[in-house]
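Worksheet: the structure to be examined is printed underneath.
Only a part of the assembly is drawn; its chains keep their places, and the rest are absent.
Order of writing sets the labels: A and B. Residues in every chain begin at 1.
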Amino acid sequence: MPAYATNMRLKFPILALMLEVVTIVLYALLVVYDTGDAHGDGSHEESNTTHSSVFQDVHVMIFIGFGFLMTFLKRYGFSSVGINLLLAAFGLQWGLLLQNIWHMHNGKITINIEKMINADFSTATVLISFGAVLGKTSPVQLLIMTLLEITTFCINEHLVVGVLGVSDVGASMTIHAFGAYFGLAVARVLYRPGLRNGHENEGSVYHSDLFAMIGTVYLWMFWPSFNSAIAEPGDPQLRAVINTYFSLAACALAAYATSSLVEKKGKLDMVHIQNATLAGGVAVGTCADMDIQPFGAMVIGITAGVISTVGFKFLTPILASKLGIQDTCGVHNLHGMPGILGGLAGIVAAALGKKENVTATYQACGLASSLGFALVGGLITGLIMKIPFWGQPPDQNCFDDSIFWEVPEEEEENEDSAQNQLTSQIKRASPTLLKIKVLHDAIEEPFCLNGSIKNL
Amino acid sequence: MPAYATNMRLKFPILALMLEVVTIVLYALLVVYDTGDAHGDGSHEESNTTHSSVFQDVHVMIFIGFGFLMTFLKRYGFSSVGINLLLAAFGLQWGLLLQNIWHMHNGKITINIEKMINADFSTATVLISFGAVLGKTSPVQLLIMTLLEITTFCINEHLVVGVLGVSDVGASMTIHAFGAYFGLAVARVLYRPGLRNGHENEGSVYHSDLFAMIGTVYLWMFWPSFNSAIAEPGDPQLRAVINTYFSLAACALAAYATSSLVEKKGKLDMVHIQNATLAGGVAVGTCADMDIQPFGAMVIGITAGVISTVGFKFLTPILASKLGIQDTCGVHNLHGMPGILGGLAGIVAAALGKKENVTATYQACGLASSLGFALVGGLITGLIMKIPFWGQPPDQNCFDDSIFWEVPEEEEENEDSAQNQLTSQIKRASPTLLKIKVLHDAIEEPFCLNGSIKNL
């Protein structure tokens, strides 16, 4: 077997269909609709109605937000939005199973809208980690990561939220920090010395940056729904919406200001705008439903915006060169550090009594547990993903859709199509250059005109 | 009159304004707000509130979903998203009139949010058919198709759902199968032998495929709202959301797996991902609100994903070469076959007693009626559209916005602009090539350098 067995024809379909068939069997055995009305008072229907618009917002964040955010790479848009859809589509089925395995009634898992929101949430961890290894992994590797990461996430979430009763309504710790450090651990194991000096495809083009902004803006807009989706209805939910709204607004100003400050000539950098403007949503997550007041949320947001932008500028290159962590999308800056900031803010808020029945100690345990599970889980997952059989692309094919996708010919930059393009360009440009071509063709063999020209 | 009278200057504005003026007159005579509260218990207001977020989801599917899904063609994006808007904007006005002509109170049609959702639905049939003839028709032809198709749709829907009481909550039969076979019948009548061997513009470029993914992902995300929009509130609506969510998730895995399996080298094909991932939403439509359990929905989804992908790969070329049906977007694979699958699943579910008051016989009649109206209506509509006066583009201008749109010069691929482009490219590239141009200009007249070169 060669080191790079990147032909997916059998291994990918077999793995994908096998996972889906196993999932269907488990659903046939375990999963039913939540159509009973336990309280007999209509609260059940009301709850589903209330949740349905929030559910759609979260759905948009998962599939459009994360998907398009990663299309910034010039030749990796198909994979970004396409594999994002694949992983999330599998992840939500798997997540719903594992999240509810702890709460079965009569041996059955009952599904309602709230559980579908939580299933969407569980996929976010994978999509965050996907950002760390973007461009350097095969669809097979990523399906394996999805399976293992969601499993790890569900265990940690059950421990932190279910057992310890830690408050993490917007999931700064259990999703963002977890997903980031899990992905960074995987990226560490999959370290590629050959990409030390960068890769020609590891950058954006003008329109790919605009596609990425679709993702950014949707995440930015709907983050209030993300952070409030599973908050207690009423005042806590309202607080979660308001805090997130203002944290993000303050964070945007901070990200723009810092981006201009750290770039020579004071120009804005799209990488910062696409990512650091969102750090306020991450960082306010844990205490989104707490009584921190709008200005408190804004302080968290402005801090996150500065930290995140500075991270992109100065920390990401150091992580790559010193620690061997090649973090394609900079998830450490968008989800990692802001996630920890969110966890710390939650500890402080708990200590200040901003939410009932929440203690700083347990909050700290929740943060530690999330980081621990992420790092250990990520390392083990990375080792499994490193097995050469899974079709990891060779260095020179990284950040390039064409290794796993049929890509339209025109823009495929191989010699043939480039020549065709130029030839037809020249044809159209007649007479300016066509005659040069005629001249050239005439002299091509034996590449001299005659005595005189030969002497050139 | 020439065979191709493609100048739209009078015929298009006259037709469009005439249709709009007639519509306004009919609205002035017939249509009023549904502002009375028939039950006097507030249920009226509650219904509008409940429907309003679903309404927006459906609206997004119609205008963003269908519109951008069709932007995959490299030079037909303006028409895809622009004409989609035009047809839907007229179609919803016309559809609302005809759908409610059967249910007038005191000679008036009363409008509420639910009726606006249904009006949006009626336009979906046209947008599906649009996909079959995409790139080969004029805006005038398409407005005529909109008028006739929505009229036919409303008759069939009234017969199937209103008279026979067939259950088709997600409209697998009455919208998807209907729209697909109507469009295929039109495409058959408008068969173009000149396009037998393809057309240079009938393909995508890298970024047009990404624009199309915006459409795909929105359709995928909001399909649960589409299938549940007019379901009975409460358990049936919840089931419709859950079944569609899981059918689509399973379908996505199946489409990815099958795409890799049927392509040489196991690569993924964007055409499959853009379309076949959605087949699960179509196929689960008829029995979305029935008690088929989540795993039942997943079985339907996985089947639809496989059938649809295989259809794109193997059936579409055969339809074109053997039956003279040139189906630009492959609506047969996304809406046709999955729509029939949905109808069949509904028959089976009815036979198994999955919904009260629904019988397999009537369900089968509903499917037959939808297909019959579609084929006959499509053939007649196609014949009317074939009249040369409506500005059908000649073969060589197919799949090209520039015949009906002002297109920005830079990328217009005519000789002049290409020459300008190249000249300015050369100017900027000085001195590498500019001197060659100087050399060339010097030798251009009399196109010889001297005795020796003259002999070339």
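As a convention for this text, a residue touches a chain if its C-beta (ideal position, glycine included) is under 8 Å from a C-beta of that chain, and two chains touch if they have at least 3 such contacts.
The shown structure was predicted, so the numbers you read here are calculated from the model rather than taken from an experiment.
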Q.
Since every chain shares one sequence and 2 appear in place, tell me the total number of copies in the complex.
A. 3
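By definition in this document, only the chains that are shown with their structure count from here on.
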(Q) Rounded to a multiple of 5, how large is the rotation, in degrees, that superposes the C-alpha trace of chain A on chain B? (A) 120
Q: For chain A and chain B, let me know how many angstrom lie between their CA-based centres, rounded off.
A: 30
Q) Across the complex, what residues on chain B touch chain A? A) 50, 53-54, 57, 74, 203-207, 209-210, 213-214, 217-218, 220-222, 225, 233-235, 237-239, 241-242, 245-246, 248-250, 252-254, 256-258, 260-261, 263-270, 273, 277, 291, 293-295, 298-299, 302, 413-415, 418-419, 421-423, 436-437, 440, 443-444, 447, 449-450, 452-453, 455-456
**Q.** Complex contact set, residues of chain A against chain B
**A.** 7-10, 12-13, 16-17, 19-20, 23-25, 27-28, 31-35, 45, 48-49, 52-53, 56, 59-60, 63-64, 67-68, 71, 75, 77-78, 81-82, 85-86, 89-90, 92-93, 111-113, 116, 139, 207, 211, 214, 404-411, 425-426, 428-433, 435-436, 439, 442-443, 449-453
